[in-house]
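Structure record follows, encoded as structure tokens.
Other chains of the complex are left out, but the ones given are in their true place.
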Amino acid sequence: MSYSTNMRFRLPALAIGLEILIIILFGIFVRYDTHNLTDPHNNSTSGYSQFLSLYPLFQDVHVMIFVGFGFLMTFLKRYGFSSVGINMLIAALGLQWGILMQGFWHLHDGKIEVDILKMINADFSTATVLISFGAVLGKTSPVQMLFMAIIEIAVFACNEHLAGYLQASDIGASMTIHTFGAYFGLAAAVVLYRPSLKNGHDNEGSVYHSDLFAMIGTLFLWMFWPSFNSAIADHGINQQMAIINTYFSLAASVLTAYAVSSLVEHKGKLDMVHIQNATLAGGVAVGTCADMNIGPFGAMIIGFTAGIISTIGFKYLTPFLSAKLHIQDTCGVHNLHGLPGILGGLAGIVAAAIGAKEGCSPVMQGAALAATLGISVVGGTLTGFILKLPFWGQPPDPNCYDDSIYWEVPLEEPEQEHQYQDEHGKIKSDA
Amino acid sequence: MSYSTNMRFRLPALAIGLEILIIILFGIFVRYDTHNLTDPHNNSTSGYSQFLSLYPLFQDVHVMIFVGFGFLMTFLKRYGFSSVGINMLIAALGLQWGILMQGFWHLHDGKIEVDILKMINADFSTATVLISFGAVLGKTSPVQMLFMAIIEIAVFACNEHLAGYLQASDIGASMTIHTFGAYFGLAAAVVLYRPSLKNGHDNEGSVYHSDLFAMIGTLFLWMFWPSFNSAIADHGINQQMAIINTYFSLAASVLTAYAVSSLVEHKGKLDMVHIQNATLAGGVAVGTCADMNIGPFGAMIIGFTAGIISTIGFKYLTPFLSAKLHIQDTCGVHNLHGLPGILGGLAGIVAAAIGAKEGCSPVMQGAALAATLGISVVGGTLTGFILKLPFWGQPPDPNCYDDSIYWEVPLEEPEQEHQYQDEHGKIKSDA
């Protein structure tokens, strides 16, 4: 791989070109939704009142996307700038692109009318790319990630529309976001397989403070997950159940994640990788049936199971997949989003079968899960082949997981010399 | 102390056993609150509308519990994983347990009906344990903390019920949470006294970045404290006053905390311990009378006083308690929660006496404060004796305040060697 990793021209041209294209499309297709806004004093749950009452949930989701995903990936010792910085770049592009890709399926008079639900959904659409980003983290260039965002969000919007067409219920998107994002990213990772990294890489570990930064991401994801799973739910009892179910499922998955981490680790110690990730599995897995009448204890059983599966996945499955199936999954998204996402899809089938939500059919739930798996794997594989083209500035193997290839990086430690002022008033140091 | 600190089996068995017990109890006793939810378009301040309008305040409290308390305790240089991680474990268990312990006092048809107020109260109940955690931080095992959570929340729910029975007003819980949590933890700390730590421990200090991590905790606690003190207040003017009073009390305590820190420290310098903690004392101390008509200036007088008392407590009282009374209070919870909590209780007595809230009696306020002090000290002492049993895996003295006894800990610094690819495509390093 002797191609240059210099981003100059490639990144500016792509970013500015895409932004200009998006602005033109917005100029043609996008306008404010002004329905139900004629009377600002009308406090019904539509229109203005809905905007403000859902705005806090939107902001919680917004924090999950930018701080949650961004900092969760800062666990790598030398890759924090890219994790939080490229996360921001992907999401800022993705939310604009998501408005268009999702909006084209729901035009009013040929226009996309932006309201709070469209903004929430735009943030959702970026989540799929950020999940996939976790699978290829450290092994891709910013230009590759912008391309992946453009393709993946377009495919996501189609798959989501298909799930809606099937009348499948997936309020917290265990299937359409988590399963989709994970298998899309993993399929791309297979194509982008790097043999020389199969025994790991010196940059791949964490340092003490990078693990603490990652906990910022974990906690904001964990706390605001009830908003993620309820933001677009039907108002009233469904939305309320989505919040309550997610709250309890997450709590249960914390207990089992800690338990299994201690059980499988050397000397019964806890492993930060498990704590940062598997504690969130309850939020993923309860997604599909969050707004169904499964009872708080039903939600807790889902979270309980998810925490176990996820931790075991990190401990045993990820090394296996890497060694045997050429799947190099940097952040272990298979364990946080893939397996718990499938668990969520399966739970949705069971919940539909026992009648936990009116109008839900277990067959259609299953069809949506299968379609999601198929479309994400095919889409990710094709995307992987595009990203494998040699001119996107991807890092050579020795420079993987290293910010300094795309970022100006300061020295790690402050210099310890002492300064003084000389007779001419200049600052000097004795180093 | 030659007992093993290996958590394998002990921690998994306890965590999974408790979670299964809780799921069973939830299956029997807990269901959604569906009152007032028949009409989702009904926007009265009960039912659905209440759920969504209080949800942002719940989320603020949630952030205080998980990010606020968690990061506030990361100031120790080698104990960040435990601070933020065990905080999360305690809180995830505690909020489930709190639903049950508080709910058993308020059954409807033999059931606990979960609504947003019960979720807020569940988070509140975990706060008591997290405060007590601060007193014994670095000297206990995760298993001990799970036990403490189970016992303390049960006792807390009884004491809180008693305060309600006495018709004492304590909207921001200066007494029932802060005073209770502090003295419960301090009583346990006395029982768990470790003579060899009386001259301090090399791990007990902070490093530069650990102090910055702690400020994340401080600021989220500080900003969202108005939500903590108002979340369960009566709607209308009382809730509004609780927000306003807390906002101004906190602002005043910042000014006096900085002032006194500079006054008592070497060369007039500021001490991060004071800034991280005493700036919050205004939130604690205004809690009891937050929803009373004490006037913004009345709230500021309370915060002004609390900032002074708290900072002086850190500087002079904590060393004295450690040296003379065998109270080793790792985070100084006596100064942040104990003293300001009592100040809050006393302020409530005065406010009741001057008629700042209808129906409040100074005698009953005093009775609630006295009951809280008595019950917390007795409960904490008994808990301390249980935790002193030698088989909970507590750390030996030299390993106190050290994550590595319960956690896989990465090397502190990234390795500085450079990598290259050899002729066979393998990554090598020149270190």
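We call the chains A and B, going by the order they appear; numbering starts again at 1 in every chain.
Everything that follows uses one rule, which is that a residue touches a chain if its C-beta (ideal position, glycine included) is under 8 Å from a C-beta of that chain, and two chains touch if they have at least 3 such contacts.
Model, not experiment: these values are computed from the prediction.
All protein chains share one sequence; of the complete assembly in this entry, 2 are displayed, while the total copy number is 3.
In the analysis below, only the chains that are shown with their structure count from here on.
If you average the Cα atoms of chain A and of chain B, the two centres end up 31 Å apart.
Within the complex formed with chain A, the residues of chain B that make contact are 6-13, 15-16, 18-20, 22-24, 26-27, 30-32, 34, 37, 39-41, 43, 48, 51-53, 55-56, 59, 62-63, 66-67, 70-71, 74, 80-81, 84-85, 88-89, 92-93, 95-96, 114-115, 119, 142, 209, 213, 216, 406-415, 417, 419-421, 425-427, 429. The touching residues of chain A, counted against chain B in their complex, run 43-45, 49, 53, 56-57, 60, 77-78, 195-197, 201-203, 205-209, 211-212, 215-216, 219-220, 222-224, 227, 234-237, 239-241, 243-244, 247-248, 250-252, 254-256, 258-260, 262-263, 265-272, 275, 279, 293, 295-297, 300-301, 304, 396-399, 412.
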